[in-house]
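With one protein chain removed, the remaining protein chains of the complex are shown where they sit.
Our next item is subunit A:
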Amino acid sequence: MLWVDKYRPKTLDHVMVHPDIAHNLKQLVTEQDCPHLLFYGPSGSGKKTLVMALLRQMFGPGAEKVKVENRTWKVDAGSRSIDIELTTLSSAIHIELSPSDAGFQDRYVVQEVIKEMAKNRPIDTKGKKGFKVLVLNDVDKLSREAQHSLRRTMEKYSSYCRLILCCNSSSRVTEAIRSRCLNVRINAPSEEQIVEVLEFIGKKEGLQLPPGFAARIAEKSNRNLRRAILSFETCRVQQYPFTNKQTIPPMDWEEYISEIAADILNEQSPKRLFQVRGKLYELLINCIPPEIILKRLLHELLRKLDAELKHEVCHWAAYYEHRMRLGQKAIFHIEAFVAKFMSIYKSFLIATFG
């Protein structure tokens, strides 16, 4: 088992990174009925961990007996019926899925799943009708229609089930949903917290950590705890008695993007743009999400950029990112951003160096 999973805190009491939030959640669950919840925060900050721990708190260890299955839902959509296939993770008391994987058919999924859950309600030991929990990942990637239908189902079936929604940014979740949930913001862990976790893992594994080593990993991890633990483990596999000079292995796709950034800064011409497109395709083939590509690319470009250009470049990045969300073919928009950047940068170079 990977360390990320091995040392994932199982209960709310053991949570290391957001102890205060964990404490509050525990009180919430023990004292009264739980409302719908919306967890949001950057990736690798511990949302999913908290959710799992919370489920365990609510239902006991039974929540951990999960099975993964590929399920197909038959949805009757007016004139025709659609088959939608999704991977779900479920136990007796909860179902977890990412409806946004269904693409534009996501709205059917949400409704269908909730209806099905409502049909067979579990009965708890005291004979009272209990409720199930539906965990939805990536709610921010849901289409607008799906979010609307989610809102309606939330109200209609609120006595049968509780929703726990997870997303990276609450700004893309509609106001209506946000107001129906208890919003829990999960911050990215600070570097000190990451160091603390890494040292804890090191101790458990019986490893000698040279001073400052954990800090370097934490710094590289971009305040993403999952990433930090993963790269910690990689370091361990690559070279055990840790040395202070040991390189922290970078992500290959990030390397690749910084290569692209260097290409862009070296030459600005349609021909170069074409080469860049080829490299972007490579990333897309490897399923790196286009938003992340664009973000990382901007990050790399800004590092080597003159201060007076930064503002404009950021503006255009935001502009094209928005268009990318509206559109369908991400490459068109990433490429448009690259072209725009090249154009700006070139005229800047001409203006300053003649």
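In the analysis below, contacts are C-beta pairs under 8 Å (C-beta built on N, C-alpha and C of every residue); 3 or more make two chains touch, one makes a residue touch a chain; residues count from 1.
Everything that follows uses one rule, which is that contacts and distances are computed from a predicted model.
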Missing chain's UniProt protein name, "Cell cycle checkpoint protein RAD17", "50S ribosomal protein L14, chloroplastic", "L antigen family member 3" or "Acyl-CoA desaturase"? "Cell cycle checkpoint protein RAD17"
Looking at A:19, A:62, A:212 or A:289, which makes contact with the chain not pictured? A:289
Cross-chain touch to the chain not pictured, restricted to A:57, A:105 or A:170, is A:105
On subunit A, residues whose C-beta touches the chain left out of the figure: 1-3, 5-6, 8, 43-44, 48, 52, 66-68, 79-80, 87, 89, 96-98, 101, 103-105, 137-138, 205, 224, 226-227, 230-231, 233-234, 236-238, 249, 251-253, 268-271, 273-274, 277-278, 281-282, 284-289, 292, 320, 323, 326-329, 331-333, 335-336, 339-340, 342-343, 346-347
